[in-house]
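Missing here: one protein chain of the complex. Every other protein chain is in place.
The block that comes next holds chain A.
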């Protein structure tokens, strides 16, 4: 049995009416159901399910949390508690490109603060915010483990080392 008494059909969606006005597409729902089915029986798999589901949908609208809670047979409040605890998970839609600036010690010593200031003033976002056009999210990460290249920033999948306040805007131009 799938979660929420629905079949796994692509079009069926989940949880009654919610899916109709949700931003989650039927294909995404199908993937989420498959993820749940794959891990349902494994004790402790909630975080794995959440990570994979976020990989599909991008963030956690309420109906997705409800669906996971029901599918995994875990109280919704516990699921919410886990989502809000870990910084990997987001309750809000993300931008197209996530800028992860390293705010670890080595990067701080090497001047990441100026880089962050420059991004913040150019795009009008602070750490944890998304630009209005959803082009960028700005996230602070406590050490990316590439301290040899400090200050470090990761945009999407690309790691950029030795970024400077002067260079950073130029570097961000190609992410549209």
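Everything that follows uses one rule, which is that a residue touches a chain if its C-beta (ideal position, glycine included) is under 8 Å from a C-beta of that chain, and two chains touch if they have at least 3 such contacts; residues count from 1.
FYI, contacts and distances are computed from a predicted model.
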Listed names "Aspartyl/glutamyl-tRNA(Asn/Gln) amidotransferase subunit C", "Diguanylate cyclase", "NADH dehydrogenase" or "Glycolate oxidase subunit GlcE", matching UniProt entry of the absent chain: "NADH dehydrogenase"
Missing-chain contacts mapped onto chain A: 43-48, 50-51, 78, 81-82, 85-89, 103-111, 113-114, 117-118, 121-122, 141-150, 152, 158-161, 165-166
